[in-house]
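Before any comments, here is the structure.
Entry: chain A
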Amino acid sequence: MSFIDSLSQLYETLNTDSGFWNPLVWITAFVIVFLIIYIIRGYGNKNYKKNTEQTKAFLSGNPEFEDKEKMHVKAKNLYWGFNETLKGLYKLLDRMHNGNTSDFILWFVVILGIFFIVLGVL
Partner candidate 1 sequence: MSDAGMSKIVKTMTGVCFPFILIFGLYIIVHGHLTPGGGFQGGAVVASACAMILIAYGSIWTMKKIKEKHLSIFESLGALMFISLAFFGIFLADGIFFDNFLVKGAFSFFGLFANTATGVADINTAGVIPLMNIAVGLKVIAGLFAIVLVMAYATHKIKEVDDQ
Partner candidate 2 sequence: MMAFQIPYLAVAGLIIIGLYAVLFKRNLIKMIIGITLIESGVNLFLITLSFREGSTAPIYTSSPGGPMSLPVPQALTLTSIVIGVAVLALMLSLVIHIFKHYKTLDVRKIREEDN
């Protein structure tokens, strides 16, 4: 295997069992699509003006707060619905992650027991 051979490997396709993946082809396709979109965008309406009402974010008609802290949605409020729906599951997970060192070791012993049963030692 020469150096040229290894260079040719650079653009070879990765064959997974029933599929393939070649990022270079993917990126080329991506760039082409991007160019097409950019051209289409060029045909768009050009009446955009800076420093007018147009540039302001539309907050469902609510006024913008002066305080920047209040404008930022904090991490704990993101995915509120998701957390609310899975409340039961999260309660369980929180009880599992209670941070007690003895419980860490208890899980170790439990898994040890499971393995002993599965592999037929017990």
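Candidate entries met the following condition: all candidates are chains of the complex that A comes from, given by their letters.
Here is the rule we use: a residue touches a chain if its C-beta (ideal position, glycine included) is under 8 Å from a C-beta of that chain, and two chains touch if they have at least 3 such contacts; residues count from 1.
The shown structure was predicted, so the numbers you read here are calculated from the model rather than taken from an experiment.
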item: Numbered candidate touching chain A, per complex, among 1 or 2; value: 2
item: Sites on chain A touched by candidate 2 in the complex; value: 98-102, 105-106, 109
